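Quick notes on the structure that follows.
Removed from the display is one protein chain of the complex; every other protein chain stays in position.
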Amino acid sequence: MFAGLNNNPVSFPQAMPPDWPGNAWWHWVIFTVIILVFFLGSVIMFIYMERRVLAKMQARIGPNRVGPFGLLQAIADAVKVLMKEMVTPANADKIVYWLAPAITFAPVVMVLAVVPFADGALLADLNIGILYVLAISSLSSIGVFMAGWSSNNKYSLIGAMRMVAAVVSYEMPIVLALASVVLIAGSMSLNDIVIAQQSYPMLLMQPLAFLLMFIAGCAEINRSPFDLMEADSEIVAGFHTEYTGMKFALFYLAEYGEAVVMSSVIATVFLGGWQGPFLWPWLWFILKTFFVFFLMIWTRTTLPRVRIDQLMSLAWKFLFPLALINLIFTGIEVLTYPDGIPWYFIFANIAIGAILVLLWSRLYKVGGGRIAVG
Amino acid sequence: MVNFLGKGILKGMVVTFTNLIRPSPTTQYPEQRLTVSRRIRGTELVWSKTKCTGCATCARTCPQGVIHVVTHKGENNNYAVDTFEVDSGYCIHCGLCVEACPYNALFMGYTFERSKYRRNSLVMSKDDMAIEHQPASGYFHPEIAQTLPEQELLVYRGKKK
Amino acid sequence: MTTSLKAPEVVKQIQTRFPGAVTEVTDTALVVDSKSLVDVMSFLKDTAGLDFNYMTTVTAIDYFQYFEVVYNLVSMEHNHSLTVKTRVYGRDNPKLPSVVSLWRSADHQEREIYDLMGITFEGHPNMKRIVLWPEFRGHPQRKDYLK
Partner (left out) sequence: MTLRTEPFVLNMGPVHPSTHGVFRMRVTLDGEVVVNLEPVFGYLHRGIEKLAEERTYTGIVPLTDRLDYVASMTNNLAYCLAVEKLAGIKVPERAEYLRVIMSELQRIAAHLISIGSFFNDCGAYFTPFLYMFRERERIVDLLEMVSGQRLLYNYMRPGGVSQDIPEEFLPALKEALNQMPKYIDEYERLLKDNEILYARARGVGILPKEMAISIGASGPVLRGCGVKWDIRKVDPYSIYDRFEFDIPTGTQGDCYDRYRVRVEEMKQSLRIIEQAIKQIPAGSIRSDVPQLIRPPVGEAYAHLEAPTGELGFYLVSDGSIAPYRCHIRAPSLMNLTALRDMIVGWKVQDLILIFGSFAITMGEVDR
């Protein structure tokens, strides 16, 4: 059924085989189901993993009461939250308030349409896959802004404003970091990018792009240390302060869904997606996704939150120039070796990354930032 | 060593990772219990009927004024205690009454789990506090403290003492 | 060791500048007439050799006939301290000059005295109740409150 599942050695880069069933109606149905199952399953597992790993890192134990090892904790929470009363603030903009969770949630699932679980095992093999990911994933910020605005709460508004500012700024480094990968792979289709990583993952060839993508990705999906929009110690719960019950659950789901999506995109683009020895391809993909998410949990445990102006300056003064320079270097490499970059450029790229980070560390100033108030 | 942006962050991340591997000091409360201090000032007072003379020193010492003592003249020209009540809802467990009791008739409780459904059932009568029914703590009573098990300390966790 | 200055010696210095300002002297404390309070205080703060630049406490005591307001002054430079008292008579609307202009540490404490004792400090920038709510009637720290 799936020609690619045999994991045959493929030439580089290669379009889908002619018998790929991408146009058959049952393909759409099956993959919609697979994506939904994968999405919900990994969200539940992500919530569980986040709570357990976070707890262990914080010298606690974490949820261990519901089910074996507390595995069913997320489900128990979901049941609880669904039974809650739905409260709509009196002065809220009702329609927008009700629409916001759905608008936040829907784009998150949509991104997974182009992420391959195995060779050729994806819903739609778009040849503009990366562009699609970038375009759709930033849509959910509209929902967040609607939520913040319509709740008629000052904390929500501050959180939503921060969110929009962050997403707009961090699109730029993400695009540039992914562009350098696209240059090397020679295709925007995620499946082709994975195939291009057959001999070594893109992480080795583009270490700096991975770093930038990881940092910017954390900011894009508002994970710590960039979780300004729901900074719990400052603005209570940010944009979803006024949400309860089912609507809150959707936001929660969307938040972790974004983490799933971002982890799977990073795993696909930089860690070689479903490529890997011995195990099934889909298992490799899932393992890599969880590994990326583990890195996110790890940073969340360790780091304090940055300030909003520092968030901006990090994007524009640190990530953006580095991504641009990295893109230029990659372009030169690709132009010099149009038939594939030799493996020893791995070391060159790591060196370039290290030198750039060291250089920018000198230029980048931290601290201070008082604004004179008249 | 070269200084670069993120060095401190990496150092911190090593610390959190070591904690991921290290066993946690948490105790799972209802199943696992730590032995509390021998001098714990537990839930409410424990009262010894035989030792109490009804002098009401405890009632005068209590900063909250929650001890209520009523006596009448007994056979041997002493006080016979009619009522000895403590409103444990107002008790702050400061232990000053135990400290003040000249006849060693008052003790702090050794347990620490107590809750009631009604507020007036928090008022403890003589029988509720009788030393025959309640374990007493070693607060200001070294002779009781010797009989109690030693407190489990976090500093000795995972170590042979 | 913070030495507490002998009040009579300080009084001698004050008397030369402000005769009649000090009404009563004990070993460690001096009582200043409330009219010349700010003058004496700024003298204590700015005179070389005294330099009371740090005020630890302001508090008030209700003696029924009068309120006694106690200022505890410390000099960080010379490491000595002095207690200055002043008295304000009358229970209806007692008034005292504020020393916030000299030491900002009096800010919250004078508000607290106003709140709980009912002494108004004139010249205080923000003379409002601090721990009780604005609609509260009465001043609970007074001895005759609830009597």
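A, B and C label the chains in the order they appear, each numbered from 1.
Convention: contacts are C-beta pairs under 8 Å (C-beta built on N, C-alpha and C of every residue); 3 or more make two chains touch, one makes a residue touch a chain.
This one's a predicted model, so the numbers in the text were calculated from it and none came from an experiment.
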{"item": "Touch partners, limited to displayed chains, of the chain removed from view", "value": "A, B, C"}
{"item": "Touching the absent chain when the full complex is considered, from A:G148, A:P173, A:P201 or A:P225", "value": "A:P225"}
{"item": "Candidate in contact with the missing chain, chosen from A:I35, A:I158 or A:A216", "value": "A:I158"}
{"item": "Hidden partner chain, residues of chain B it touches", "value": "5-9, 11-12, 14-16, 19, 25, 36-41, 57, 61-63, 92-96, 99-100, 108, 137, 139-140, 145, 150-151, 153-156"}
{"item": "Positions on chain C where the hidden chain makes contact", "value": "1-2, 53-57, 59, 61-62, 70, 72, 76, 79, 83, 103-105, 107-109, 112, 116, 129-133, 140-141"}
{"item": "Contact set of chain A toward the excluded chain (per top definition)", "value": "54, 57-60, 154-155, 158, 161, 224-225, 227-228, 231-236, 300-310, 366-373"}
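Just so we're on the same page, only the chains that are shown with their structure count from here on.
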{"item": "Two chains sharing the most C-beta contacts", "value": "A-B"}
{"item": "Chain ID, smallest distance between chain and overall C-alpha centroids", "value": "A"}
{"item": "Greatest separation from chain B - chain, by CA centre", "value": "A"}
{"item": "Whole-Å separation of chain centres (CA-atom averages), chain A against chain C", "value": "63"}
{"item": "Interchain centroid distance [CA atoms averaged], chain A/chain B, Å", "value": "51"}
{"item": "Contacts with two or more other chains, residues of chain B listed in rising order", "value": "none"}
{"item": "Residue numbers of chain A (touch at least two other chains)", "value": "none"}
{"item": "Interfacial residue positions of chain A with respect to chain B in the complex", "value": "53, 55-61, 64, 298-299, 301-303, 318, 357-358, 360-361, 364"}
{"item": "Touching residues on chain B, where the partner in the complex is chain A", "value": "2-6, 9, 12-13, 15-17, 19-20, 22, 24-26, 28"}
